[in-house]
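Worksheet: one structure, shown below.
In this view, the complex is presented without one of its protein chains, the others remaining in place.
Entry: subunit A
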C-alpha cells in the first residue's frame, strides 16, 4: 500500500519506547547521569543520518517480525539491558499505544501531528545536547518535506496501511483500561461525542437546492451522537501547538502501566495462523534497517559494571513468579474453548508495578 508509512511507524513507536524507558529509568531510581546517557544513546541511534536516509526511502512496511528486530536492537543501543520478557512487554505497550493513536486520530492527516508530538518530546529529552539536537531538527525538516504536501486521500492510505499492520492486536493495557479508553476485550472505545475533525461539520443537516443553485429546503436529523464543532487545527511546522494530546507522554505522571497477557490467547492463536505463512523474503528483509541499527556502535564502556538491567517487572522475584504464572495460565487456557470470552479473573492479573 503506501510506500511512505515506515518513517511514521518508526518515529512514533520509537517515541513511545522512549516515554516508557524514561519512566522506568526514573521509577527504578537509576542514577540521573546513567539514565540520561541511556536516553541520549538511544536517541542518537534512532536519528542516525545513514539510518534515516534508508528509512525515508519509499518502501513497503516491514513485517511485524522484521520491525521488532529493529526495535530490539534500538533498545540495546546503550548500556541498558532488557530481558526477553521486558522487551516483549515494552513492544506490546509501544504498539498498542500507537495503534490507539492511529485509530483515534480524527483525520488521517492528524497522524502527522501525533508524530510531531513525539518529536517535540524527543527534542525535549535531548535539549542539552546540541549534536543530537541538530539530528532531531533535521528529521523535522525531512518529515515536513515528505508529508505536508500529501493530500487527504494519501494520508488515509498511510493510515490504512498502519491499520493493517496493527490488525487483530487487542492486548489490554492497564493505563488504557483505567482511563476507560480500552474495553476489557481489548478493543478501544470510539466515542460518538466530542468535537468533529477540522474540516468536518457537525452532522445533522440536509440542504436541498434548485437547479439554479438556491437553497430550497433545510432539514435536520438526529445524528445519534453528541458532537460539537471542530476546534482549531494544530501546527504542522517545526515549532507550534499541536492541539491534539495523542502522541504526548501519558506516562509523565507516575502511574502503573502493565499489559494483561490473559486476554490474548484467542488473538495470539489467530496471530500464529496469519504469520505461519512463510514469507520467503523475510530472511532478506531481516533486514537492512536492523543491520544498520546493529552496526551502529555506540560507545560501550569496557567496564562490565557500568551496564545495568531494566526490568519492566518491579523485581527479579516478581519476574520469576510471572514466568511460572504465565505457564500456568497457558495450560489453563488450553483447556478452555477458544470461543469463550470470559473476562480474566482478578487472580490472573499481572501486576508488576507497585
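Operating definition for what follows: a residue touches a chain if its C-beta (ideal position, glycine included) is under 8 Å from a C-beta of that chain, and two chains touch if they have at least 3 such contacts; residues count from 1.
Note that contacts and distances are computed from a predicted model.
S.K.: Given that one chain of this complex has been left out, which of "WD repeat domain 54", "Lipoyl amidotransferase LIPT1, mitochondrial", "Pyruvate dehydrogenase E1 component subunit alpha" or "Translin" is its protein name according to UniProt?
M.R.: "WD repeat domain 54"
S.K.: Which listed residue, A:134, A:148, A:200 or A:252, touches the chain dropped from view?
M.R.: Answering carefully, the residue with contact to the hidden chain is A:200.
S.K.: Kindly note down the residues of subunit A that lie in touch with the hidden chain.
M.R.: 1-4, 58-60, 103, 106-108, 151-154, 156-157, 159-161, 163-164, 167-168, 170, 183, 187-190, 192, 196-197, 199-211, 213, 216-217, 219, 221-225, 227, 270, 274, 277, 279-281
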